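Heads up: the structure comes next, in structure tokens.
One protein chain omitted, others in place.
First chain written, first letter: the chains are A and B, and each begins at residue 1.
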Amino acid sequence: MEFEIVLVSCITAAALAIPGVFLALKNMCMVSDSITHTVILGIVLGFFVTKDLSSPLLIIGATLTGLLTVYLTESLYKTKLVSEESAIGVVFPLLFSIAVLLITLFASNVHLDTDSVLLGELAFIPFDRLVILGVDLGPKALYFGLGLLLINLAVTLIFYKEIKLSIFDYTQCALYGFRPWAIHYLIMSMVSLSAVISFNVAGSILVVAFLSIPAITSYLICKDFKQMIITSVLVAVLNSSLGCVFAFALDVSIAGSIAVVSLLMFLRVFLFSKKAGLLMKFLDKRKRREEYLKSLVLYYINKEGNFQKACGIVRDKRVMKKLVKEGIIKNSP
Amino acid sequence: MEKIAVEVKNLVVSYKEIPVLWDINLKIPKGCLFAIVGPNGAGKTTLLKAMLDLIKADAGFVNIDKTLKVSYVPQNSSVSWDFPATCFDVVLMGSYRSLGWIKRPGRKEKNNAAACLEKMGMLEFKDRQINELSGGQKQRVFLARALMEEGDIFFLDEPFRGVDVVTEKEIIRLLKSFKEEGKTAVLVHHDLSTLCEYFDYMALINKSLIAQGPCSEVLLSEKLTQAYNGKISPFGVGYANIASNVR
Partner (left out) sequence: MAKFHHLGWVMQILRQMLGDYTFLVVTLCLGILGATCGMVSSFSVLKKESLLADSIGHASLPGVVLAYILTNSKKMEVLLFGAFLFGIISTLLILWIVNNSKIKHDGAMALALSSFFGLGMVLLTYVQKTPNANQAGLNRFIFGQASTLILDDAKNLMIISITIFFIILLFWKELKLVIFDRDFAMSLGFRPAVIDILFSALQVLAIVTGLEAVGAVLIASLIITPGAAARQWTDKLSVMVMLSCAFGALSGIIGTVISFLVPKIPTGPVVVIVLSIFALISVLFSPKRGVVLSKLKRGKAGGV
């Protein structure tokens, strides 16, 4: 059973990491937060139409609501009356509130409470199984996750060139006749669909972690688009498996544990990676600064012909002292 | 000898451990119009900011005559244009230095702000939101804000960018009238053709100081081509063109 949970969370995380990269590169990470909240409205509305919580129509309805959110946010922003950030922050709480109201007013007797939608729980996954003709084929969530992964992979492979161009240079993309807005909405549909399918695995807020954290982690170390996609899928799988292990050991929320592990992984890369880590950057900067100040001091010693005078001119006394201590300056003319 | 308003000595400024200004030595005389000139990326704005101690230098020092009050007109890029501020509000901000923390502008400052707007011919626009103005009008408002500071020495960073010719002439006329009062103005400028018409002194920089002195002397020397790496084309602001202007 534990193996099933790890498998499902890894597959879901890998599927989400792909559109996450596009969002991160478009500087739209917070849109994921917006979409994950508003797809709930789509699910509620879909439920009113179909009266069935397991209907596939719900998935379509919810995905469309995600797109509607993006559309409304962009329309509001395009009026130039509010900033992009404010537009996001005005639209999604509204749609989410409407969803909550509809649930409490009309659907309180069904199993559709905001708690489970928002928080989700991986631990329940093995109980909802796909049984065909009496044969147990494993948890349903596994197939949803696999399907999502396949769709996201397929879209990415088919439209790889177009997506890359539209993110890198929107105008150029339009000039080549690719309709960048269509690609934009394609990406948003991927995000939306991913949010819908995975929120009962992770809960809508932690879907944000699945979408954005692997992407920004790999963004720190990758220079190439393809490399970034692959890295963030790998990071996502690693985060999920480690997160599950910790959650089992401590018996706490699995999705939450994955999010925490994701943060730690990000901080590890952010601070200690050899390529882009803050520590390396700091050491490197200090070294370069010393080199630079040394050349500066030497320049002024040459110019003024006097060590004392040069010391008076260069401001960084700490480095000066260090240089004198190491005998670098005294030896020079 | 003339009195010195600003003295820059051995100034070195770096960005990410790469020097952008190298060993600059400058003297700006009191009561003149002084231009800082150089090609794109030469460090003109950096020099201005380093003079005001807004950027930390690695070496050297800047001495601004302690008796002089400084006022600064930055490039407008840091302004949040959609902010709900009228022209009057913006000009009133010029009094904030003398007010210091917490104290609020009173009647005196408000009257003063109106007077400064009037001086720049902008009083009728006093209740307009700042973004509803044209480039030239905006610049006039920012100049009025500098007037509010009642400075003795003005630092202006490319005040003519995106400004119409009439406003440009007006600003220069105002700065020249300051000169009569013994005030000093230091401008970052990039239009070589108007240099001699507008300014008394100039410094030509490209990372390091190439030349300084009265405009006519600097422009006629070989130094100009050196600063621009010989890239001044015969078209546009050509060297010959400038030389003839000087004569």
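The rule we apply is simple: contacts are C-beta pairs under 8 Å (C-beta built on N, C-alpha and C of every residue); 3 or more make two chains touch, one makes a residue touch a chain.
None of these values were measured; they are calculated from a predicted model.
> From the list B:K9, B:R97, B:R161 or B:H190, which touches the chain that is not on show?
Hidden-chain contact among the options goes to B:R97.
> Using the definition of touch stated at the top, determine which of A:L64, A:I98 or A:L130 touches the missing chain.
A:I98
> Given the contact definition stated above, which residue among A:L45, A:A62, A:M188 or A:A209 touches the chain not shown here?
With A:L45, A:A62, A:M188 or A:A209 as choices, the missing chain is touched by A:A209.
> Looking at the whole complex, which of A:T79, A:T171 or A:Q308 touches the chain that is not displayed?
That would be A:T79, which touches the missing chain.
> Touching the absent chain: which residues on chain B qualify?
Chain B touches the missing chain through residues 52, 54, 72, 74-75, 78-80, 82-86, 89-90, 93, 96-97, 99, 101-105, 129, 145.
> Tell me where the left-out chain touches chain A, residue by residue.
Given the touch definition above, chain A has residues 24, 27-30, 32-33, 37, 76, 79, 81-83, 85-86, 88-90, 93-94, 96-98, 100-101, 104-105, 108, 114-115, 118-119, 203, 205-206, 208-209, 211-213, 215-216, 219-220, 247, 250-253, 255-260, 262-263, 266, 270, 276, 278, 281 touching the missing chain.
One rule holds in what follows: only the chains that are shown with their structure count from here on.
> Where the centres are mean C-alpha positions, what is the separation of chain A from chain B, in Å?
45
> Show which residues of chain A lie in contact with chain B when the two form their complex.
Residues of chain A touching chain B: 83, 285, 288-289, 291-293, 296, 299-300, 303, 313-316.
> Can you tell me which positions in chain B touch chain A when the two form their complex?
9-10, 12, 14, 16-19, 23, 56-60, 82
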